[in-house]
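Below, a portion of the complex is reproduced, with chain positions unchanged.
Order of writing sets the labels: A, B and C. Residues in every chain begin at 1.
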Amino acid sequence: MLLWHAAVINNVMMLFPVELDQHFDALYGLELCEMGEDRVTARVAVTDTVRQPIGIVHGGVYASIAEGVCSIATSVAVVGDSKLAIGLSNHTTFLRPISEGSIHAAAVPLHRGRTTWLWDVRFSDDGGRLCATSQVCIAVRERKGA
Amino acid sequence: MLLWHAAVINNVMMLFPVELDQHFDALYGLELCEMGEDRVTARVAVTDTVRQPIGIVHGGVYASIAEGVCSIATSVAVVGDSKLAIGLSNHTTFLRPISEGSIHAAAVPLHRGRTTWLWDVRFSDDGGRLCATSQVCIAVRERKGA
Amino acid sequence: MLLWHAAVINNVMMLFPVELDQHFDALYGLELCEMGEDRVTARVAVTDTVRQPIGIVHGGVYASIAEGVCSIATSVAVVGDSKLAIGLSNHTTFLRPISEGSIHAAAVPLHRGRTTWLWDVRFSDDGGRLCATSQVCIAVRERKGA
């Protein structure tokens, strides 16, 4: 069901090959598009799977996309230093409902600290209109046993 | 797959019978437990479906539970006045990972305003330890055509 | 003590002439710099007045600047329609302490809705480094008696 695009950043190959299609990001259909150092983009197709019964995309889907994209991108960036990325907080604001097409997400790191990364995520619909935003804070910790 | 418990509040029967099992809250397994006026509780069983590949519950799942529970509970409360509940924002903070058992959520309305409701949601594991919190703000709007 | 720059936007003159220098924004020294439709900037000089005892700027000062700037800018934009701007929420994240020079704030409206405006505010030090961010949500309501 899922479709993780391979990504090599700073000569580090992405580390999540394990049966992703049984995990949560696969469940709702997260597709990573670009994974650059200064911008990561992703997409989720709108089907009933991500809708509320009233026909619009469930707010938790935006928060999930933001959390998934920022966790993965931070992990990929710090894994070479034997570090681990762990979500601290996720603040998502809903501006305009999406009911069809795709949800397009673009995440930009505002701060890449030694212990904390902060990401700004913007969501738009197929018409390019801003529909939601997330601010995601990710802790960077030593990997135990490293 | 899903299991919405029937709920009648203020003589208003819950309004979401339509194929819930194809929508997002069903996808990740949301189960409403109690629906009181001053407290709503819910539960999600931890399986790979809600985990990240590293084995802990995906942060987006907490945000989704909070969003789902608070939207539904606000909707049920205002539907009798021909009003609609729409999510405005969701701020979820992660304190301690959960990797097995169930996620237990308890939502309490802090403010029931004319145009905005504010909810405080606490998540705990099977041992009763606080694992995450959400603050969810829901707009209450006139239902078009009402 | 304070220095509100005059501002005319959409032929509407700013409406806050009343003894601003006795109110909170004046107390901590808010100075509006530019007030454009797509960007508002402000500045606060760092003195003991805005510091915590340990020598760095108090976190509440960033939140206050964001709240002040976004409330004023939204008010100015909607006052011509007999509407009022009222703060709904303020989420400020601290990235790097400032201990001297000035706090420079730049606020950009992400969403100008009928009932809600969302602002993104970035704070930097004299060296241009990002030190804090705020997301401010402002409600737009009918002015009573209008």
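Here, contacts are C-beta pairs under 8 Å (C-beta built on N, C-alpha and C of every residue); 3 or more make two chains touch, one makes a residue touch a chain.
Here the structure is a predicted model, which means the values were calculated and not measured.
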| item | value |
| --- | --- |
| Number of identical chains forming the whole complex, with 3 shown | 4 |
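Going forward, only the chains that are shown with their structure count from here on.
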| item | value |
| --- | --- |
| Top chain pair, ranked by number of contacting C-beta pairs | A-B |
| Averaged-CA centre spacing for the pair chain C and chain A, given as whole angstrom | 30 |
| Between chain A and chain B, centroid-to-centroid distance (C-alpha), Å | 21 |
| Chain A, residues touching no fewer than two other chains | 91, 93 |
| For the chain A and chain B complex, residues of the former touching the latter | 16, 18-20, 22-25, 27-28, 48-53, 58-61, 63-68, 71, 86-94, 97 |
| Chain B partner contacts - residues on chain C that touch it in the complex | 88-89, 91, 115-116, 137, 139 |
| Chain C to chain A touching residues, read off their complex | 91, 93, 95-96, 110-111, 113, 116, 118, 120, 130, 133, 135, 137 |
